[in-house]
Every structure is written in structure tokens, then in C-alpha cells.
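Mind having a look at this structure? Questions to follow.
With one protein chain withheld, the remaining protein chains of the complex are depicted in position.
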Amino acid sequence: MDLLEYQAKEWFREMGIPVLPSQKINCISDIKGLKIPYPVVLKSQVRTGGRGRAGGVRFVTTTIDAIAAAQTIFHLPILGEVPEVVLAEAKYDADREFYLAVVLDTATRRPVLLGSPQGGIDVESSLELLQQVVVDGEFSPFYARRLTIKMGLQGALINSVSDIVEKMYGLFVQKDLDLVEINPLGVSATGELMALDGKVTVNDRAIVRHADISLMSQKIARRPSGQNYFDSLGNSYQVEQSGNIGIMGNGAGLVMATLDLVADAGGKVKTCLNLGHGSNLNPSLPSFGDRIEQGLEFLEQDKSIQVVLVNIIGSVPKAVELAEFIGKFIQRHESNSTNKHRAATSYPRIIARFSGLALESAQEQFTALSVPLVESLDEAVSQAVRQAKSSSHRK
Amino acid sequence: MDLLEYQAKEWFREMGIPVLPSQKINCISDIKGLKIPYPVVLKSQVRTGGRGRAGGVRFVTTTIDAIAAAQTIFHLPILGEVPEVVLAEAKYDADREFYLAVVLDTATRRPVLLGSPQGGIDVESSLELLQQVVVDGEFSPFYARRLTIKMGLQGALINSVSDIVEKMYGLFVQKDLDLVEINPLGVSATGELMALDGKVTVNDRAIVRHADISLMSQKIARRPSGQNYFDSLGNSYQVEQSGNIGIMGNGAGLVMATLDLVADAGGKVKTCLNLGHGSNLNPSLPSFGDRIEQGLEFLEQDKSIQVVLVNIIGSVPKAVELAEFIGKFIQRHESNSTNKHRAATSYPRIIARFSGLALESAQEQFTALSVPLVESLDEAVSQAVRQAKSSSHRK
Amino acid sequence: MILQPDSKVLIQGITADIASTHGSRMKAYGTNIMAGVNPGSGGQIYHDIPSFDLVEQVVAEIGAIDTTLIFVPAYQALDAALEAIAAGIRQIVIISPGMPPLDMVHLLRKAEATETIIVGPNSPGIIIPGKLLLGTHPSEFYTPGSVGIVSRSSTLTYEIALELTKSGIGQSIGVSIGGDTIAGSSFLQWLQMLDEDENTSAIVLVGEPGGNSEEAAARYIAEAIDKPVIAYIAGRKAPAGRHWGHTGTLAMVVGRGEDVGTAQSKLAAFKSAKVPLAERPAQIPELVKKALK
Partner (left out) sequence: MILQPDSKVLIQGITADIASTHGSRMKAYGTNIMAGVNPGSGGQIYHDIPSFDLVEQVVAEIGAIDTTLIFVPAYQALDAALEAIAAGIRQIVIISPGMPPLDMVHLLRKAEATETIIVGPNSPGIIIPGKLLLGTHPSEFYTPGSVGIVSRSSTLTYEIALELTKSGIGQSIGVSIGGDTIAGSSFLQWLQMLDEDENTSAIVLVGEPGGNSEEAAARYIAEAIDKPVIAYIAGRKAPAGRHWGHTGTLAMVVGRGEDVGTAQSKLAAFKSAKVPLAERPAQIPELVKKALK
């Protein structure tokens, strides 16, 4: 989960990382209550990058300017995202700008400290200056000092910059982050430091064990969590805007393999859902059966999806249970539907691929549902693609 | 630094350790604002033990009873300590009472978890039931479960009690404690747990690195910290109420050795001061010279002290510096004094024992101050004892 | 790694349905499941498996344990693994999905210091068809033989095993290192083990987008592996940036959103390592047959 800049800076402030005086602007009228003296910088609070180049950061010197600029920013989509909040911040004249980050590295399987003496937008153009320190053992401040030395810092900056890195690492561990980045870290002529922009990514797995972060994540989702398992990021993703096939499977790799096969066979996939494990250790997750039903409902909402390929492999659940779950979904939609003709149902055609024990025992149930039950993956894929090509649009 | 029960329980509450609803009673009139329904237990908030037996814990069922009981408790000294605060707490009927603690062990040089299935006042009479688990590696909850198993717990109590031990350990590390103790931990018939009394000792060395604890410690001292180096516990201690000799030395062991020698020679020591190291790494401490002067001032305040034996060994400071520091003290008191006759000065006689380089060079200065400078410790001790026996009372 | 059929196995989190169900399946497969652990359930029996409160009690009563399988909820998995290490267990398979990566960092520091092998988390474990089942692989998809499967997935691994089995090609081992950002064991470690394993004559490596472990594996195969390796990478058509939680975030920061972690990057790596690539699962058996000729 990515935090917005102002949220990241709230955490910085709590940790004692220096940030500028700033104020959250929720609506234009907040500008009049601005307590920071002009000149002020107004910054669009969006999660995507390239905000500056897109016009989402504006420098203003009067209230009239500020209102106009805020109005523009509130209506300016950046990579499709329009801000809910604009951050008003004091202006800062940095003498130099550094880049600092703590990030998880999957290769060394350790957190890594990153630092460059050329931060700001320059960091991308001078990647060779980006220094790394792997935190192989338990963290101690000397790792941070090691980074500053590699960055080429000298004198008082060694301690002041490593002090900030130490605090970033503290945040990284305390809040279970994937990434905490300060870019740029402003350095004044007198050596004073200021975190001018910040990026924080919380690891999705860890959100639930932090009460404060759980709350933030629910606000981002903008609905009470758990309504539909596939509303939450990571369990579903869109492939092709113009696709008409939905894929559901139990396991990320299996779903991706199915997607590749369907696409290779000429099918156009709109949405993929990962049902996850058949049985699970987390009692707050919906049961596998509920997840199948919620997945079918989720795909049914999208009227452009004509065909759903359900691909289940393994020993949990059993084929008969699968028939039951799919049956429940169909029954609900048949009873809602006035037109009982199969050719024009309101829900997508379902192709069930199942591989596991006791496949045969479920064959009869599937036949009763008019849902083809296929054991071969390749065969299921070609049926789904064929069906999708011949389907008329759903009502 | 020992916390009071109510302070310990505030920390317990923050950590999620269950405590009863309670209210701090600062004065009798607070009783009328009691929000906890009767019956209520009133508990004297003193740092010494044996509070219950001394009558410092009273059970009351009406406001009239409560006022009478609170009045009694506020005026009841327990081992010399009168409470500033009385804690009013809901009554709890425990089915069983456990003992739990986390404590630092100097022998294994690790924290140790302690637990007994017989807590309350029984814990002292059944020490053989007190189980220990040394936290040799980094803490993980299995250490807490190991304790509960050693205590003989079964079923759901294993997890619920070890959950509390885990939180106690969290507090222990987070707040740099020497000891955190829950005694008794009440266990209801249904297995619900409640920390009924608690004891917390913060390590004195670590206080300064916790802003919240520093504040608490300043309140306990009841004066702005740092007025006199020897006001703070640990730097000074009283030996004999009727003594008339003060001892100052650089080092705890040296001061104790001096005390033994003086006592063995028939001298009566009132107060000992440890000046600490000649040079130090902590810039917030007063300089060695300032500590000598503050020490002399500290001892001078006590009119029963006739003689001060200053015992300095080592290479920091030099003997001439010592003469200077003592000279400053004498000058200040001579100029304040109208009677310039040495026999009846307002400040104690000083015997200086110094062992180190360049002793001779300071001899002249000491002679000018009329302060004997002695190199042999035994000789300095016998001079101090002789002097103390012959001294008339100071004005 | 000790993978003898008679090696002693423990199940932590035995009270979870999935744990006791798979426990009894493993027993039926011949795995020597000695005991289960769940605090508060000491003295009880689950699917014929005796349960204890602490791992150290099992060791005290039964003797040294070779491997423990961890089925506890995600946030308790770190503690369960540390408890196992403290009790002297040096092979740990973490079945539980959802462990926060920093818990794994903590665990791996301890594991490396104690020379403990961690497989997982979020892994179905290891199967040696016909001999040993250490985890949740559905054994019905496997048949004994000489092809080793190394993967990051669960169900996709079964799919591959099934394709091989259907084509009459048996397997020497099926192992998933687990689908999480930070995995205990690596492709490299398993490639090395299977290269040395006398029961294995060819290796199928199954990868997917995210991280850079496939790229590292491709380089390692070119340098150090003598046996034939076939690779299959799922997710060629998956949208960029959606890496199912596998993203190597250091690589993402340093690479700044380049080709890092995509199926294309992995396919290119195997191509340049001259490792034959299967386009789909069903193609794997023929490539294996070709490689073994």
C-alpha cells in the first residue's frame, strides 16, 4: 500500500525526521485558513510519479494565486488519478539535494539502504551514484554511517544524514514497509537537512497487524473491507480493456499460465481472479466456496465478460463441492432472470476445468447445470475461447 | 527508579495488559468524584512493600467509608513514606492468583522470566514454585510459553498467560527496565486475567534516553534536576544518622574502602559522596572541579558534619587543581564568615588525601589553605578520625 | 537436506484443519509424522497424531526431529520457526501463506547463523513421489521417476507434475520454494541439490513474474548445472507491474520501472543461458524427452 506524501511526512515528523511546516488542503476554502506564510508550494497528493512534470506542483505567493492553482490541481488528473487532497508547504531553498531510501531486496533477502549525493529528479540520470548498503545483520547505526561514507559525505553531514537514515530504518521495521524514500533530502548551505518529498510503501501482508495502518487502508479502499474478496488489490487484476473472458483459478501461477494459454489461443481476457488456497489458516478469510461465489459475482458485474473459465487443480476442494458452489451462483441468477433461455442468460457462460480426485462423481451435477466439466487444461482453454468468440453480448 | 502502582498500571494499560478500572485520588475531595461503582479498594501509593499489612489497603462500600479510609491512608506512613496519591480501584474476585515478572539477572547476564502459580502474598512462602526461564537469545513468544508450561499451566491459560508475559517483556525492553512484576495476576473462574498489583523499576542509567521517563524522574526528585550533582540518588548516601564525618572520593569502591577504614578506626561517618570519574564522556555532567565544589557545599549544608575527608586517587585531576577547587570553596565561605578564626569556621575541616603525580607541587597551596595534604590513605583516615573526635560543634 | 523416508517429522499448528488433514495424508503416504504441536493442546490426539504444547517437549520425549512443517497463522509463523530452531530442528517447511517479509528477514538471519534450511513460506513443501511427502502436494498427480520439478507456485507445480505423469514421465522430487517476496530456500540451492541427486536425471524449473530469482537461476544453470534443465515461465501475457506480490523492490527502485521482474526478462535470461523453454505446460513432457535422449 502506497502512502500519499502528506501521510508519509506525518510519519517522518513522528520519527523526528525534519519536514517543512505544511497544511492539508481538502477543499479550496481551506486556502483562506492557511497558516504558513507565503511563498507556498501546492502539491497534488496522488500516488503516481511524474507529478511535477504534469503540473501537479505549483509555487504561489498570494492567496489569489493559491486559490487558482489549487483549483487547477484539484481538477488535474495525473496518470488518471485526481487528488483528493492538496498539500500546502513552506518553500525551501536547498543548496544540495540527496536521495535516501530503505528498501527490501529479494536477492539478498535483507533490507538495503540506498543513498545518492544527487537526489531530486537527477537520481534517475545518475544511477551510478546510487550507493547500496545491505543490512545483513541486525541494524545498528554504523550501517547508516557506512552508507554516508559510500555517498562521499564528510564532516558533520556523516552524522546528520546517518541519523536520518537510522530513523528511516526505524520506520521501515516498525511499520513493516517495503520502501521508505526521501527524495529529495534538501541540504541547506549551513548543513541543515529537510525531507522535501517522501514515499512510503507498506507491505500488504503486514497491514492487518498495525491498527493504524489497517484504518488507513480501509479509507483508501473507500468501502468497508471484506465486502467482496476480489475488491482488495492483489486478488484481481485487469488484462485487456476490450477483453470478454474472465479467468478464475486457485493460485497465482496457475491463473497466469491459464491467461497465457487463452491469449495464445486467440482469446481476449478482461479480468483474472486468484482464488487462493483451497483451505486456509486465516479464519477471517471467506471460505473457498464463498470465494468462488464472490468471484463469479465479481465477474458477473462486468457486462463485457461473456465467458468465465474456472480452473481448479488439487485436492481441496472436491469436484462435487465445486459443482455446488457454481450451482448456487447459477440458481441465484436463474431465479432473478425472467428469460430462462440459456442462450441469453444475464450471467456469463461458465467453463469448469477441474483436475483432482473423484472428478467423475461430479460429472452429473455439472451436466445438470449445463456447465461443461473438462479435465484437460488445453481443452478447457479452447472451449472457453470458442465460446467467447461465438457469444452474443449479454444483456 | 521505582514507579508507583498507578504509574505501572498506566503502562500496563498502554501495552494491553488487563487492569481494573481505577482512579487517582490526589485529595479527599476527589472521593466524591469517584466514577467506579462501590465496592472499591483504596490503596496507598508508596514505593515500599508490606503496604497491605501496614493498613495501606482498605476495602470500602460507601462514600462515607471511603472518605474516612482515604483520610487514614493519606496520613499513614509506611516504612516512613506517606503517600501523595491514593489509588481507588474496582474490587476483583480472583479464583486463583499467579506471580509473573521479568527481571535482569547479573549472573546469566540476560533477562529472566519468572512465574509462579501461587502469587499474591504467598509467593514468598512458596519460592520453590517460582519458575525461571532465561531469555538467552532474542525474545520470541515461545520463551513465554516455556514459562507457562514450567508453571504447570494447561489449555487456554498457556496462551493467555504467555500473552501477558510477552507484553511484560515488551515493556521491559521498550522502557529499559530492571524489573516488571505483576503480583498478583488474578485468574477468574472463567480464566479471565487481571493484573491486580504491579511493580516497575526503570534502570537509572537509561532514564535520560526516554523523554517520558525523564519527566517522571524529575517529578519524583521534586526539584529541577541538576541543581546539585549529589541530590540525585546514587551519587550520595547516608551511613550513620549520628555521624560527623563526610567522605568524598572518586570511585564507588574507593569511597567504600575509605568508609570501612574510617569506621574501623572509630570514626562515625554521616554521608558518603562518589565524585565519579575525573574526566567524563557525558558533557551534561558538571566538570570534576564543579563536582568537588558541589560535594563540599552538599556536605557543608549538614551542620552535624565536622570533618570532610576528600580521597582522590589517579591522574585526573592533578593535585594543584584539587587545591584550586578546595580553595574556591574555602574562599567563598571565609568571605561569608565574619569570624575569621579558623577554630570556629562555619564549614567543616577538610583533610585532603591525594595519590598521583606531582603531589609535591601542590603542597604549598594546601598549606596556604590550612588543609592538610596527605599521601597515605591510612594516615589521612587517622587524621580525619582524630580531628572529628576533637572538633567542637560548628555554628 | 535430509529427505529420508524414515526421517522424523513434526507438525506445528496441528489443530488447524488443513494441518491435521494433510498430516494424516502424509502419514498415509509413509511420512514419519511423529507429533504435532499446539500450545494448549498438549496431550490430545489429532488424526492419530499426538499433540504437545511446546516443540522442546516433543524433542525431550521423542528425540531429535529432522523436519518441522509449520501450519500456524501467518503472524505466528516467525515465532514457531524460532521455537523449532531453539529446539534444535534444522529443516523447516513453512506452509503458511501471508508472512510479512520482515519476519522472514528476521528468521533468515537466525537460520543462517544456525545453518537451518527454511523452505517456504507460502509453499506446499516437498514431495518425493512414492517415498516422502513433506507438505500439501496432492500426491495423486505425482508418480515416481527421475525428473525434478522446482517451482515457486503450488497449483501450477501440480499441473506440471500431472502433465509429466500423463506422458508417462515420473518425478524424482517436486518442490516449491514458495510464492512470497522473501523465500527461505532459493532456486540456486535446489538446482545444486538436484544436480547432485543421483535419482534426478533432468530438472524442470517453473517460474513466474516478480523478483529476479529466475534470472539468477538461468545464469547459474549456464555456469554450474550439468543435467538438462527445461524452463517454463507463466505470465507472459500478465499486465506489467502486476507481480502478485513477488516484486523485488530493490530492483524496482534501482531499475526504475524498466523490464525488471517481467516474464519477458526471465524468458530472455533462459534464452541466453540456452535453456530450452516450454511455451505451455503440455509442451514440457516432449522437451524433457528430447533433453534426455
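The first chain written gets the first letter, and so on, giving A, B and C; residue counts start at 1 in each chain.
The working rule: contacts are C-beta pairs under 8 Å (C-beta built on N, C-alpha and C of every residue); 3 or more make two chains touch, one makes a residue touch a chain.
In this text the structure is predicted, and so the values were computed from the model without any measurement.
Taking the full assembly into account, the omitted chain touches A, B. Here the missing chain is touched by one residue of B:46, B:157 or B:254, and it is B:254.
Residue in contact with the omitted chain (choice from B:130, B:161, B:248 or B:351): B:130.
In the full complex, chain A contacts the hidden chain through residues 137-138, 140-142, 145-146, 149, 154-159, 162. Contact between chain B and the absent chain runs through residues 101, 103-112, 114, 124, 127, 130, 132, 136-138, 172-173, 176, 178-179, 181, 201, 203-206, 208-209, 234, 237-239, 249-254, 256-257, 259-261, 263-264, 269, 272, 274, 276-277, 279-282, 313-316, 355-357, 377-378.
Keep in mind that, in the parts below, only the chains that are shown with their structure count from here on.
Take chain A out of the picture and the remaining chains remain, by touching, one piece. Taking the mean of all protein Cα atoms as the centre, the chain whose own Cα mean lies nearest is A. Averaged C-alpha coordinates give centres for chain B and chain C that are 56 Å from one another. Distance from the chain A centre to the chain C centre is 26 Å, each centre being the mean of its Cα atoms.
Listed for chain B are no residues, as none touches two or more other chains.
Shared contact sites, meaning residues of chain C that touch two or more other chains, are absent.
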